[in-house]
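The excerpt is restricted to a subset of chains, each kept in its original location.
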Amino acid sequence: MALPQQFLDLRDNVRNWGRWGDDDVLGTLNLITDAAVAAGAAEVQTGKRFSLALDLKLDGVQLGAVPGRVNPLRTMVAVNSGMLPDSDTFHTSDDVVFMGLQAATHWDGLGHVSYDDTLYNGIPADTITEWGATRVGIENVKTLTGRGVLLDIAKLHGVDSLPLDHLVTAEDLDAAATMGNLEVRSGDIVLIRTGLMTKYHEGDKPTYNGWSGSPGPGLSAVGWFHANDVAAVATDTFIFEIFPSELDDAMLAVHMLNVVDMGLTQGQNWDLEELSADCAEDGRYSFFLEASPQPFVGGCGSPVNPVAIK
Amino acid sequence: MALPQQFLDLRDNVRNWGRWGDDDVLGTLNLITDAAVAAGAAEVQTGKRFSLALDLKLDGVQLGAVPGRVNPLRTMVAVNSGMLPDSDTFHTSDDVVFMGLQAATHWDGLGHVSYDDTLYNGIPADTITEWGATRVGIENVKTLTGRGVLLDIAKLHGVDSLPLDHLVTAEDLDAAATMGNLEVRSGDIVLIRTGLMTKYHEGDKPTYNGWSGSPGPGLSAVGWFHANDVAAVATDTFIFEIFPSELDDAMLAVHMLNVVDMGLTQGQNWDLEELSADCAEDGRYSFFLEASPQPFVGGCGSPVNPVAIK
């Protein structure tokens, strides 16, 4: 099988290999300069905060579609455990967790996707081993923070949740920016709201998981991410991109182009509901965003508690 | 055994039970108002960022002193796994982790400590069960971000690392604030540097773990935290507080007073080395700090990747 020409043309257009040096493992996160962070912090006006993370719990998002990507199971190794018998002394409780790093609200690291036996920046895919991503592990991303913008595609189309076959296009993204009175800047972290998260909140996990298809960005959006020098992108969906994919012969094409070719860190299962309501209310769709991953050495992804501050 | 009078007097002085309502489960984090967050963001000038987290890895901080608090073991559930046989299609890598929530750089949640069968705000300790902290779980802390200040006690005393028996006192804290040209404000997140982390970086884990004692804040510091309405406190040590404790009959007294009486969220294993060097260089010891925990439902603690931005 050969990848379709439309894919290959887009790939040639958006590929960032070598752009930040042959040894680079950060990709578009390089666009988050100190100045971009400072500009992001300058978005803070009221100090109102929004956590965009789903609760970490056994009864979480995962239904088993990705084998091994298990919901968090947190258990106790000490419950009010005292070193002395007296009750009026120090007692402590401690816990452990077993979880998929991509189980809930998370970032895909640059080790998460390969094709043509290759990772971002031409790094051989076989640098992913049983030890994890030995070259592009997520511990390299020390911080991930800057200006965030919400592109509320669901609101743009006047729906709580986009139809399951809604392809988020470059035009959608531009229109949402216009609706939000936004200028997207180099180094921005872009949050794309489809509203699909409402299905999860309603308890309809299969629909949220995309069993009947999922709205999400497609090929033209990839071009848009590149043209706008976006640093990172997250959605409020399980799959991230439109599913089924636009091209029969390039399943999960957006994943491949984003992660492998652009070196774009992408996020899934972000809960944008409360933020969306607030942005609609005050008309401000930009904010400071702090969403640094946990520094798992060799990690192909990481849970994240993204915090938007307005 | 009865807790010593000195402890009880201090307890009566610093106890915040009821201060934010009988149902409160956030404690001093209530001091981080929107205004405090906005003021914190206003500290950002250059956009320079510092991750204060240790790498998450099997060869980490833990040596077994706290049974069950195991170092992170991250393993792979997919390595360049393709759904189709063709190499030029989408391939994916995914990972899982088993770890103690308090294994590396972390916050102690308010469920982590009890005494007299009681948690913060008079909540019964038996609300900690095999399911975790059913009342004061760390998922209640949606965000933890605001103004951070570094009180560099090691630098104050002109050493790389404080002697193992160095008691960090209220006087130390005031002097370090003065050295840093700082006014500590209500709602600040205070980072106390002892320099002990240098031992870990040098590979001397037993010393870092406090096997021969550990420098850290003591009883007068607790009073200082309360008098200054500090929102949260973190150190660059394993044990957090001075060890052995000042009072023979009140082991880990600071833990008890901080967590149970004040409702003060406290952090351990924070790596303040790079931040310390930078503060010494530019003379600015305040910054924006984002250190929101991961929302583990029922969690008694959480790993955190704290990010300081100047």
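Order of writing sets the chain letters: A and B. Residues in each chain are counted from 1.
What we mean here is this: contacts are C-beta pairs under 8 Å (C-beta built on N, C-alpha and C of every residue); 3 or more make two chains touch, one makes a residue touch a chain.
Quick caveat: nothing in here was measured; it's all calculated off a predicted structure.
Chemist: Whole-complex copy count for this homo-oligomer, where the file places 2 chains?
Modeler: Taking the 2 displayed chains as part of the assembly, the whole thing totals 4 copies.
The rule we apply is simple: only the chains that are shown with their structure count from here on.
Chemist: Averaged over CA atoms, how far is the centre of chain A from the centre of chain B? Could you give it in whole Å?
Modeler: 27
Chemist: Which part of chain B faces chain A closely enough to touch in the complex?
Modeler: 1-3, 33-42, 44-51, 53-57, 66-70, 72, 74-80, 83-84, 86-102, 111-117, 125-126, 128-130, 132-133, 139, 142-143, 145, 250-253, 255-256, 288, 290, 292-301, 303, 305, 307, 309
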